[in-house]
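Every protein chain of the complex appears in place save one, which is left out.
Order of writing sets the chain letters: A and B. Residues in each chain are counted from 1.
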Amino acid sequence: MPFELIVGAWVATGLTLLIFTFLYRDNPLFKLAEHLYVGVSVGYIIVKTYDTVIVHLVVKPIVENGEVALLIPVAIGMLMLARYVPKAAWMSRYAFALIVGMGAGLAIPRTISSFILKQIEDTVRPLLSLTGTDGITFSMDVLNPSSNLNAIIILLGVSSVLFYFFFSIEHSGVGKAVARTGIIFLMISFGAAFGYTVMARMSLLIGRLTDLIEFSDASYGRPTIWLLILIVGALFMLARRRTDHPPDSQ
Amino acid sequence: MILGVTSLFHQHAVKIKRQEAGWGYSLVLYGGMLGTIAVGLWANGKESVNGAMTAFGWVYNFMMVPLQGTMFAILAFFIASAAYRSFRARSREAAVLLVAAVIVMMGRVPLGEYLIPLSGDVSSWILNVLNASVRRAILIGVSLGAVALSFKIIFGVERSYLGGGKE
Partner (left out) sequence: MTFSERMLQIDRRIIFLVIGLCTLLPLLYPVGLPIKITSEVRGVYDYIELLPEHSVFLLSIDFDPASKPELYPQAIAILRHAFRKKLRVITMTLWVSGTGMADQLVTQVAKEMEKEYGKDYVFLGWSPGGQAVIINMGQDLYSAFPSDYGGKPTKDLPVLDSVRNLKDVTYMVSLGAGKPGVEEWYVFGKDKYKFEMGGGCTGVMAPGLYPLLRSGQINGLIGGLRGAAEYESLIGQKGKAVAGMDAQSATHFAIIVLVIMCNAFYFSLRQQRR
């Protein structure tokens, strides 16, 4: 195995374990890794932005292909930096106005089409299906999301939740019943969202532990095992130094 | 982005200069950042050249990827602890939420579908019908708000994005 991969495995394992020490308690080892994380990430983003934006999208096309027109967006972008000079800060407003205005202009037609019209269109689907020349059917299959029964449930859900959101007056009579239905629908959806959030978080943990298991292999020199012993030892030493707050028994 | 980076630069530079508590960590932050920028510029901003990893790629793969990944992975432990501490059926609504969450958690893993085959179908129905209708209502509501805001911006009613407020 190449030397840089072995060193990489040791570094990656060490950093992973340092972050995990936070589960025991906040400690200097975690803080070290945390600050390193911020530093490396910011450094990475600076390099990528410089290389992609300045080198490949601006300098190269202008110098190599003579695309001088690119200087116009560059100039508008530079206006934003005027924000840092108090006297010239007003100039940055033109750049912001242009960008925000463009965003607003783009958002109106696209949002109406994608999220309002298309979503309403799918909600008011025919509640009965026509089959053949003169037959009308109503499919009751709960498990098929596009059955007529589910179309009615979706219509009920969408309208009751929208009612609950938009009519924030005190509900009474029929209004109260509709708003209550909306709340029940909302709670079920929040429950589903919670279930999926748990799923996602556990997947991330599984991913990290899979890497740690991979790096406990002999071909890497078993960094997971050695570094785990080392870090537990370090935590123990740190705990002993904290004489004013003795560590918990776990 | 520039705003965030400059304030980060400034905040930690002050800490190092005044040797405030924890200035060593700020030094680590600076070291990590400058080191990454140096190897990044050396490698022309490329993580690999013709399939071979550069030093910049090494920093990315063996430092940034595990650090960022683990930062988010520890949330798994905290969501478990939060579930134990605060996920209680205090009211009828909370009970509905709890039951829906348990069904979805069961129905989306092989063991749940194996033990109670119906749980997979029920959680599919919850997601595709009940959840979809709520999310649709939210999407329509939020979109109406976004369109209204866009019109306000275009007609100059909403100008707070320009900053200040002084004309």
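The rule is simple: a residue touches a chain if its C-beta (ideal position, glycine included) is under 8 Å from a C-beta of that chain, and two chains touch if they have at least 3 such contacts.
Keep in mind that what you see is a predicted model, and the values were worked out from it rather than measured.
Student: Check each of A:162, A:179 or A:205 against the chain that is not shown and name the one that touches it.
Tutor: Residue touching the absent chain, from the options given: A:205.
Student: Touching the missing chain, which residues of chain B?
Tutor: 46-51, 56-57, 60-61, 64-66, 68-69, 71-73, 76-77, 80-81, 83-85, 87-89, 98, 101-102, 105-106, 108-114, 120, 124, 127-128, 131-132, 135-136, 139
Student: Contact with the hidden chain only, please: which chain A residues?
Tutor: 23-24, 41, 44-45, 48-49, 52-53, 56-57, 60-61, 106, 110-111, 113-115, 118-119, 121-122, 145-146, 154, 189, 192-193, 196-200, 202-210, 213, 248, 250
Here is the rule we use: only the chains that are shown with their structure count from here on.
Student: Could you give the separation in Å between the centres of chain A and chain B, each centre being the mean of its C-alpha atoms?
Tutor: The separation of the two C-alpha centroids amounts to 4 Å.
Student: Quick one: in the complex, what on chain B touches chain A?
Tutor: Contact set of chain B toward chain A: 1-2, 5, 8, 22, 25-26, 28-37, 40-41, 44-46, 53, 56, 58-77, 79-80, 83, 93-94, 96-105, 108-109, 121, 123-144, 146-147, 149-151, 153-154, 161-164.
Student: Give every residue of chain A touching chain B within the complex, in rising order.
Tutor: Within the complex, chain A contacts chain B at residues 4, 7-9, 11-13, 15-16, 19-20, 22-23, 31-52, 55, 81, 83, 89, 93, 96-97, 100-101, 103-105, 107-108, 111-112, 115-116, 119-120, 122-123, 142-143, 145, 150, 153-159, 161-162, 165-166, 183-199, 201-202, 204-205, 207-208, 211.
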